[in-house]
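This is the structure I want to talk about, given as structure tokens.
Omission of a single protein chain aside, the complex is shown with its protein chains in their original locations.
Going by the order they are written in, the chains are A, B and C; count residues from 1 in each one.
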Amino acid sequence: MPDAPAHVTDIAGETPVIVRVQNGIFDIADETAKLADGRADIGAVVSFIGYCRDEGGRLAALELEHYPGMAEGEIARIANVARERWPLLGVTCIHRYGKIAPGEPIVLVLAASSHRGAAFQAAEFLMDFMKTRAPFWKREHLKDGTTGEWVEHKDTDQQAADRWA
Amino acid sequence: MPDAPAHVTDIAGETPVIVRVQNGIFDIADETAKLADGRADIGAVVSFIGYCRDEGGRLAALELEHYPGMAEGEIARIANVARERWPLLGVTCIHRYGKIAPGEPIVLVLAASSHRGAAFQAAEFLMDFMKTRAPFWKREHLKDGTTGEWVEHKDTDQQAADRWA
Amino acid sequence: MRLRYFAWVRERIGTAAEDLDLPADVVTVAELIRWLARRDEGYAAAFAEPDVIRAALDQEHVDHATPIAGAREVAFFPPMTGG
Partner (left out) sequence: MRLRYFAWVRERIGTAAEDLDLPADVVTVAELIRWLARRDEGYAAAFAEPDVIRAALDQEHVDHATPIAGAREVAFFPPMTGG
């Protein structure tokens, strides 16, 4: 599948923030290197990768629809809230769209800080808000060749986001 | 620096656990692939990388002393507690020893689960106990060529571990 | 005004985007939802449970009480399920 041009948003300020919404796959080692290489002030990088599961063999793929423009904008707003809240030294958020097969990664979040507590909290915060505020919608494609349902949102995701209020 | 043979501990059971104590560097993409490739039940992988900081330019290197055998054993015990506590689908813990330059990674923890909450909590738990129970000791090597002090343990690390009691 | 629809809202309405002239008495997001729901069966199905619908004005989340005046683009969609 040809990759659509990646959107990169580098928000001005002392914390480098990379936001990308793309069809193509990402490489965690490349993204970690972009964040951390050549720096000696970063003590901790926490990453999260969200994968497409096959739901017990039922799924052939997930298809992710998104709102181009708003997706990048909303993720950048979430990243900005995180870097106001924690002493971060770098943030990367990459979210894929299109058809994604079971076992493939969908989303990557990286949070860098001098100490681990801030990096862990920021990465979890970013994911909780990526889930509830970034304009992406998943629908199922089933192994029998049919198009399945739109995935229902979970109250537990909203509750996870509400913890940070 | 030649790499010492890596110690691998695969604990029997349904959660693959990899524990390695090694001098050489590790690659987060390789380790993530080992944990997640070919599986469609993993929904979330949280990783932590701890880096050597230069402490404002003061440090030439950190030197990590460890207790061979006990280091692997204690990390495996910590990993076992984590997998009893959370529904994990895989755990990897790699800790380096020897001289490590600023900007280089020291420790890697990966926790895989079907959902993100367990993966985040387990990764943070693993790090809190790697810090306070795994037998490693850091000493500073300074930019002026002298050997500096042994790094003092931090009460905040013990407090972080005590949160899980 | 430019209207955009996503996921099952888009499917039920049968279009991803359209330009509509709105009557002057449609002031808020909630009023726009009520007005759209009366257009045909597809819109009625899309907006059958208005409380579930999320809205964005010019690509930023807003609640249903927000006035739409001045917006170039209004979007309606189900709760997000990314990540």
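As a convention for this text, a contact is a pair of C-beta atoms (placed from the backbone, for glycine too) under 8 Å apart; a residue touches a chain by one contact, two chains touch by 3 or more.
Just so we're clear, the structure is a prediction, and the values are computed from it rather than from any experiment.
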item: Contact list for the unshown chain, restricted to visible chains; value: B
item: Per the touch definition above, residue among B:V46, B:V107 or B:A122 touching the missing chain; value: B:V107
item: Residues belonging to chain B that touch the chain removed from view; value: 50, 64-67, 69-70, 73-74, 95, 106-107, 127, 130-139, 150-153, 157
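Here, only the chains that are shown with their structure count from here on.
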item: Chain centre separation in whole Å, for chain C relative to chain B (CA means); value: 49
item: Where chain B touches two or more other chains, by residue; value: none
item: Numbers and ranges of chain C residues touching at least 2 other chains; value: none
